[in-house]
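All protein chains but one are shown at their positions in the complex.
When the chains are written out, they are named A and B in that same order, and each has its own residue count from 1.
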Amino acid sequence: MSEKLLEINGLRIEYTSENGPAKAVNGITFSLDRGQSMGLVGETGAGKTTTALSILRLLPKYTAKVTGGEIRFDGRDVMSVSEAEMRAIRGGRAAMIFQDPMTSLDPVITVRDQIAEVLLLHREDLDRANVDAEVGRILEMVGIPAARMHEYPHQFSGGMKQRVMIAIAIACNPELLIADEPTTALDVTIQAQVLSMMRRLKRELHSALLLITHDLGVVASICDIIGIMYAGEIVEFGTLEDIFDPEKKHHPYTVGLFGSIPNLTMDAERLSPIPGLMPDPTDLPAGCSFGPRCPHYDPARCGSTDPVGSAGTPTEIPIARKGQHQIRCVLYADADL
Amino acid sequence: MKVKRRSSFLEAWIRLRKNKLAIVCLAVVCLLILIAVFADLITPYENAIANNSAAKFAKPSAEHWFGCDNLGRDMFARVIHGSRVSLLLGFGATAVATVAASLLGSAAAFIGGKFDTVVMRLADILSSIPPILLSLAIAAGFGRGLPQLVISIAIGSLPGYVRIVRSTVLGISGQEYIEAARSMGFGTGKIIVSEILPNALSTILVQATMMVSANILSGTMLSFLGLGVPVPRPEWGAIMSDGLDYIRYASHLVIFPTIFIAITALSINILGDGLRDAFDPRLKGKA
Partner (left out) sequence: MSDILLACNHLKKYFPTPAGYLHAVDDINLTIPRGKTLGIVGESGCGKSTLGRCILRLIEPTSGEVLFDGRDVTKMDQKELHKMRREMQLIFQDPYASLNPRKTVFQTISEPMRIYGICKDKADLERRTLELMDTVGLSDRYINTYPHEIDGGRRQRIGIARALSLDPKFVVCDEPVSALDVSIQAQILNLMMDLQDKMGLTYMFITHNLSVVKHISDEIAVLYLGQMVERAPRNELFSNPAHPYTQALLSAIPIPALGYKDKEPELIRGEVSSPINPKPGCRFAPRCPYATKQCQEEQPMRDLGNGHIVACHRCGGAPANAGAAEMAAG
């Protein structure tokens, strides 16, 4: 067994759209070790969910296309395995938790049957007679009394439904758990309960976790390593300490992101938002994609802000590295970090 | 920066013009209407009803373009003059039903409460009566004739139509922009006219275009039962059902009226789709 569970190398994904190809993911590279938890942070349209879906090959068939790079799950190339093998991985060795617990559960099937379905599909060792006991055990793990297994999803509250979703995802002890904004739809006190439960599960199951979120607070409470995504690129990557330590060097977008959140512990009269908007994925700038919004923008080094079509070849932005910490920005050389 | 001042109809027309297929269909519909209006100039009504035993089942020729029927009546004249009744049935019944359904449906949705209950239960009762029985009742009460036929077809299609308008309006009145309008001090009438109806228009329009062809065929059915316009007045449905008996050796009796019904239905449906898109600014620049 290799230490690296998930490796993504130069992944590029495009969607077809009326205005030409929309470049949703533009060459991202990262790897995730067994038992490690990684946060993928970014705003709407940064390509977080697209990346997550591509790992399980769940991208829409006709409109999305992987145009480059590779995804390796436990050393195997995800793009080239057969659909049957992929089905065995999905829900078995790698599982996904979706954002909206209200629409992700089948309303006419009991919670017990929804969990049992996954168990019978992926766990051949399991005797049919023991399914109920196993379902009960899994429900207790996510904090739902086993006695409620014969109820229907509508009988559960929002937070409880998300627990059921998590129960389905962990039913087969997956090695990789992908959670796409798992607490965004929940109230803050319920979010705290679910996060606390996820931390406990992480300790008990030793699963690797890929957490996709826009909430830096959630990331700070659970993740080991973090990637900050912007316009389909990971602009900054590092350990929790690398990213959250204000003393260290950061990508201007990361700085902007932190400046945009009202801080509970400090009193700031005004927020310092990032001006402008994320670029249109069908019309990305030839230079640094953050260039048009960046306070340090320098046309000589960052490349043109005009789209690739009119400004010619794209400018490659260098990546500064030190240890795990990487920043994709011309401001820094390796020695600066 | 200048504010563009265009009515929504003008903007819709500009968007519709970009849709080639819809424009072709619009031209076809206009042509059909012109044919119906100027039928007497194209060929005298006499030709459509005069029997001519010498020309029974005549095949299409230079003299009789579409051939002749079992009584030797000129098929071309019958089809041309038949368009009058058929289009009047199709458009007339649809227009009556659309106005009635829009008013009843949006009022039921917007006023709600007892009024809503009464309207919907009436619709239930109406939809439980077979349309033929309804037409029989109307014919018995008000006699036979074109207006009665239009009304009875319109009433028959009303229950489903009211239901569709009501649910559309209900969905729209739950939207936040309706609440925004209320908080801006808009009155109820203003909200219905300027906020709800423009957004309900596309649903109503599509429903209406599908009904035009259905209504032409309803007229056919009623004619077949002798509840339609009195013979010998031609009407596409009636011509088609008459010809059905001779389809094996005189297929032209069925083919020509069928072609006209199909062209009418098809072009109205495509035009309806085009109109729906044209009235929706969200589709601007596409299509």
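Here, a contact is a pair of C-beta atoms (placed from the backbone, for glycine too) under 8 Å apart; a residue touches a chain by one contact, two chains touch by 3 or more.
Quick caveat, the model's predicted, so the values are computed rather than measured.
**Q** Would you mind spotting which of A:87, A:123, A:214 or A:301 touches the chain that isn't drawn?
**A** Answer from the full complex: A:214 touches the omitted chain.
**Q** Hey, which of A:56, A:274 or A:329 is the one touching the hidden chain?
**A** Per the contact definition at the top, the residue touching the missing chain is A:274.
**Q** Quick one: which of A:15, A:152, A:244 or A:297 touches the chain that's been left out?
**A** Selected residue, touching the omitted chain: A:244.
**Q** Taking the entire complex into account, which one of A:259, A:292 or A:307 touches the absent chain?
**A** Residue touching the absent chain, from the options given: A:259.
**Q** Name every residue on chain A in touch with the hidden partner chain.
**A** Its contact residues with the unshown chain are 43-44, 157-160, 187-193, 195-196, 199, 214-223, 240-241, 244-245, 256-265, 267-268, 270-275, 277.
**Q** Name, in rising order, the residues on chain B that touch the hidden chain in the full complex.
**A** Touching the chain left out of view, chain B contributes residues 1, 3-4, 8, 175-177, 179-186, 190, 194-195, 198-199, 280-282, 284.
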